[in-house]
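Contents: one structure, followed by commentary.
Taken from a larger complex, these chains appear in their original positions, while the remainder are omitted.
Per-chain residue numbering starts at 1, and chain names A and B are given in the order in which the chains are listed.
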Amino acid sequence: GTEDDYFMAVIAADQKIEPRDWMPEKYRKNLIRQIAQHAHSEIIGMQPEGNWISRAPTLKRKAILLAKVQDEAGHGLYLYAAAETLGVDRAELSDMLIDGRQKYSSIFNYPTLTWADVGAIGWLVDGAAIVNQVPLCRASYGPYARAMIRVCKEESFHQRQGYEILHVLSHGTPEQKAMAQDAVDRWWYPSLAMFGPPEGESPNTAQSMAWKVKRFTNDELRQRFVDMCVGQAEILDLTLPDPGLVWNEAEGRHDYTQPDYDELFRVIKGNGPCNRERITHRKAAHEGGQWVRDAAEAYAKKKAKVSA
Amino acid sequence: MNAELATADLNLGDDALIAAQRLAEWTSRAPELEEDVALANIALDLLGQARMFLSRAGDEDELAFLRTDRQFTNVQLVELPNGDFAHAIVRLLFFSAYQRELYTAMAGDEIADKAIKEVDYHVDHARLWTLRLGDGTDESHARAQAAVDELWPYTHELFEGNDLRAGWLAAVEPVLAEATLTRPEDGWAPTGGRQGLHTTHLSYLLAEMQVLHRAHPGATW
């Protein structure tokens, strides 16, 4: 139909679809799923790093970490707002997170065992997120693209902070260096798995690329991430835990060992080390806050009545 | 720098640091996302104030991470364990209204002048939520009143050695009244914080806060 033609023309011209524009129902649903999953990831992502706020080793590090976790809450807010322009509301999305109908990034189902994990999350997890997200700043849906520009800017700041934490540790005492290496050993493969399964196994890729919601395949992005990390690991004086990681001169890229996708699917299906804990925590905060939200609503109604 | 000022800096730094530590425990646990942002923001402000005061008194990290609870001189109000959200809000109201009086009285002091703008916002945030909770539902009213009753005795310690209580009461009492909350009678007035005599909660808070720093003596982070 004409609407569909117009929609595809906007996409083809690399223009933005805006909330008032007509869009195919599948495009809308797909976007809601993707944006909500991203928002949920920010919210759940507060937990593993939040775990170290109370124990940060200096006051400066405590302030930086607290600010970072606060930024994640902020990202959650922009992203929920972007999703709301597509006609869902936040309470509904929140329920879908808690009851498992919508997912969040599986990376946050791993525990943060030491302070160095805060560094490794910044360097590797935020690093992978940026590689994933930078192309989304050009996504065809306007509110999403604009939210991503802001998110990516802050994420890259976080990534540098994580890198710096690891740099200090790896140039510190032997115990600190061991702590940094241990964290990188544990976070490397889960970070690679963040790009999703290889093509063919990822059901949404082709359509998302046609709609310019997604612009590169999982494997392209993963490769870009690996290539980026190798040089940084050298400066950090830390080893990436993959003996198969070597420069391939012919291809102009690194060969590397794929992550264990069986593990990824186990974690996605709910059986990672922390899935239950993450959802229980979120649920407790949400349900425990019901009386507060009720109070705010009751108060607002009283005030509206008085001023009416 | 005279000794009296250094003691004052320690007191104010410790107050702000312990208050920040308790508030930061709320991170990812607030009743709504906006409040997660707001509480973290207030905790960050307090942490910033703590860093400035402690740095003026000595090395901020040595002071924060290498003293025992018997050497901390914060008021007991800020070290009490977190309760529900009403507890957090009422404590913030009482504490930030005190900080506002104090920083106003310190006008001309570089740190106080900088912090007063932050504290104005903290008082306002606490005031708005006190109204919503006190004058919201029956449940929120009961919880807010319980928090006021529990915390009121600990406010006396804020005014040891100063004459700020009248100003503080003039700020706090109207908020409680507008929130339909009863201002408790004065009675029990626990004390000791300024002399390093704390509730038993502080040493647990410090055990957690200091564990990593202490496990690596002399390390850089």
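Operating definition for what follows: contacts are C-beta pairs under 8 Å (C-beta built on N, C-alpha and C of every residue); 3 or more make two chains touch, one makes a residue touch a chain.
Note that the structure is a prediction, hence the values are computed from the model and not measured.
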**Q.** Composition by chain label (entire complex, not just displayed copies)
**A.** A x2, B x2
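In the analysis below, only the chains that are shown with their structure count from here on.
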**Q.** Mean-CA-position distance for subunit B and subunit A (Å)
**A.** 34
Q) Which residues of subunit A touch subunit B in their complex? A) 43, 46-47, 50, 53-63, 66-67, 69-70, 73-74, 76-77, 80, 115, 165, 168-169, 172-173, 175-176, 281, 284-285, 288-296, 298-300, 302
Q. Which bits of subunit B are touching subunit A when the two form their complex?
A. 17, 21, 24-25, 27-37, 40-41, 43-44, 47-48, 50-51, 54, 60-61, 64-65, 84-85, 131-133, 135-137, 139-140, 143, 208-209, 211-213, 216, 219-221
